[in-house]
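Here the complex is missing one protein chain, while the rest keep their positions.
As written, the chains take the letters A, B and C, and residue 1 is the first residue of each chain.
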Amino acid sequence: MPCPLLAIGAIPLDAGMLAAAVQAAARTADASDGAVATFVGLVRDRNLGRTVQYLVYEAYEPLAIRSFERIAAEAAERWASARLGIHHRIGRIEIGEASIAIASASPHRGEAFAACRYAIERVKQIAPIWKKEYFDTGDVWIEGAVADPQDAAARQEALRRACA
Amino acid sequence: MPCPLLAIGAIPLDAGMLAAAVQAAARTADASDGAVATFVGLVRDRNLGRTVQYLVYEAYEPLAIRSFERIAAEAAERWASARLGIHHRIGRIEIGEASIAIASASPHRGEAFAACRYAIERVKQIAPIWKKEYFDTGDVWIEGAVADPQDAAARQEALRRACA
Amino acid sequence: MRVTVRLFARLRDLTGFAELVRELPPGATVRRLWDDLVQEFPAIAPYGGSISAAVNADYARMNAAIQDGDEVAFLPPVSGG
Partner (left out) sequence: MRVTVRLFARLRDLTGFAELVRELPPGATVRRLWDDLVQEFPAIAPYGGSISAAVNADYARMNAAIQDGDEVAFLPPVSGG
């Protein structure tokens, strides 16, 4: 089965498989890839001074996939030659396991790095995904950004972090 | 056999294995990893208008390994919590195959991305490695940067590209 | 008109519902639906300034008009990645 570039699911992530899928995806440019950048986010054992036991992620899946599509379109608008893949895991995830894998392929490394970094920043800003932290003495929903894909300042901040 | 973090060899590269080795490497900080960034450089089918058939890389291996050690030390000085792995392939490499794989693990993504990007920039500046391009009508040694690890301007440029 | 309401993460925990069906007058906005929910579940009132909304799985503004049969989702601040 071909690996979808944008996906959410409960199974463990494989950044290498995602990178291969991004490389294999149809190229719009006639230049071949010279660079693949990947990012993997791992569940950490500490957060805000608490000892974390595991996380549970949930997503509003159809909107999350649309958000990934939006992020990929934003990246393609800024870096025309880069292609993106974004896989997010949901359900219970243990310490040290991956919650997200992102891969970007491009003829040149600058675009590949920038698109990859931009994608993780935008996922954290606008993807309707939540994590609940189970620590030694309780559990808590983590709440970060107010999701607003139209927020130009947030997008600028993501571009800034992507070094664009 | 444990996978060395810094290596040069003629066998195909495996960025996932390198990323796993970097994650498994002894941690000096007491914070667990939350981010792994990888970069893979691929042999492209075009360069300067020529149709490339394949590349042959050669290295001055002991100095190349020392250069990787220097790059890892420079990165550790700048991003204390990030750990680096750098694998470079030598010998004949076909179009679409990887010539270099870099992985960086860190508690936070900013350091992981920056160290990874810094490493590829510095490899291109100071690693004693050369590629010979075999194209349809001949072959040519590619010559890029004059290697000088003491060149402060070059290091600044690598930091700038790493968005540091 | 009748709409399906989807609640996620802490909004679901606070209300006890992942999904609800509610009646609204024609032309009602997303904000009207939210205000109704706050009446019904006062514990979610503090989210008034930080929720996002989606209609039929697309982000929508609070002043967007709802149609009969729509699925309206309320989203607390996100924490994916």
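One rule holds for everything that comes next: a residue touches a chain if its C-beta (ideal position, glycine included) is under 8 Å from a C-beta of that chain, and two chains touch if they have at least 3 such contacts.
Please read all numbers here as calculations on a predicted model, not as lab measurements.
Every visible chain touched by the undisplayed chain in the complete complex is listed here: B.
The chain omitted from view is touched by exactly one of B:Pro12, B:Pro62 or B:Gly96, namely B:Pro62. Interface residues of subunit B with the unshown chain, by the touch rule above, are 41, 57-60, 62-64, 66, 88, 99-100, 120, 123-132, 141-150.
In the analysis below, only the chains that are shown with their structure count from here on.
Chain contacts here run in a simple line, from one end chain through to the other with no loop closing.
With centres defined as mean CA coordinates, subunit C is found 49 Å away from subunit B. Inter-chain spacing, taken between the CA centroids of subunit A and subunit C, is 26 Å. For subunit B, the set of residues touching two or more other chains is empty.
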